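In this view, the complex is presented without one of its protein chains, the others remaining in place.
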């Protein structure tokens, strides 16, 4: 992947203020595959003390969205049109790691799949599975990346 | 709905630390229907300045989850097993309002549907549509509400 | 709805050979809402004697697809890009009735929702809930309706 594409994804991610709010950071960018890490913290929990499904979804959605953006034309922007997520096990541990990958890159839609893992003491366990449709938005709309 | 059920949902919601982090509050609890409000803020955005799909999903998921909990046995806890969300329009405006409702209450699963509206200057526009499966978890698991 | 649009949907439906194979027929066409009926028969069942989720999905998907087509430009074709269906109760009775409706009509995608009811002795019970993304396909692709 050219450095330009890597920079494009990281620059766009840096504009997602919710990532700083939750404490997430981007950890890897390849063509068609992006990884985001979210450390456990007391401010992102649901009622039983697990990480909230919404926080899990936030990093899973962005990992998929940026995997899609990494294969889109340079003048396109990405918007999620829909996603479905399975919460397979309670999200707990030291941190979550979300990996999004492109399944099919069309002209209008890029279809993606992603997995979220909970990591604790060097052990990794899958806690979520996401599939998402990402729209290729023309920059004439005023949107970018 | 007895006051006990209303208190049960509000007490559980108060334990969801992600809600305070995002700025969301519960605005209405009825049997089988719960409403959550999320004011616009600079800390929950995606790269184009809209509210992030993950924040939209967080309140939509919790509205559905608490709608489900409101019809569950007193000794059960609720966990999201999966949800799908359509992002219909960019989430912008003064605030979002998520309404979750029970479609079918089974012994093991409660199926729910929800809508998220963006509100601006007294005008309300639907920006998301969610369907979710909520598991009825026995308290022998150690989980509650 | 102009008669042209009604004829467009019914003509396209008549080309779906799977409908004759399953025994389904179109029962109502309005702008943005289409209804399909599937009588119970011994040839569309799953292992417990209920109508197979695939048959339920087939009529639900087509009801949504044609609801979408009914609001698309005259020179566009419709293709399902994804759908999710909840099977709420076993599909049994004299017949199923699927109703698809447009939730949002965009230039590239039309988002739809649908319900499937099992009817028996004059009583109607919801057995499925679907949400679907329908793509607006240009006729330059060679596809029509």
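Letters A, B and C mark the chains in the order given here, with residues in each chain numbered from 1 onward.
To be clear about the criterion, a contact is a pair of C-beta atoms (placed from the backbone, for glycine too) under 8 Å apart; a residue touches a chain by one contact, two chains touch by 3 or more.
All values reported here derive from a predicted model rather than from experimental measurement.
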Taking the complete complex into account, tell me which visible chains touch the one left out. A, B, C
Only one of A:30, A:86, A:108 or A:144 touches the unshown chain, namely A:86
Sole residue of C:7, C:20 or C:74 that reaches the chain not shown, by the stated touch rule: C:20
Residue ranges of chain C at the interface with the undisplayed chain: 12-13, 15-18, 20-22, 42-48, 52-55, 57-59, 61-62, 77, 79-87, 90, 143-145
Even though one chain is hidden, which residues of chain B still touch it in the full complex? 81-82, 84, 108-109, 111, 133, 135
May I ask you to list the residues on chain A that touch the chain which is not drawn? 84, 86, 88-89, 103-104, 111, 113, 126, 129, 131, 133
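In this section, only the chains that are shown with their structure count from here on.
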Are the chains arranged, by touching, as a line, ring, star, complete graph, or other? complete
Roughly how far apart in rotation are chain A and chain B when fitted on CA atoms, stated in degrees to the nearest 5? 180
Measure off the straight-line distance from the CA centroid of chain A to the CA centroid of chain C, and report it in whole Å. 33
Flagged in chain A as touching 2+ other chains are 81-82, 84
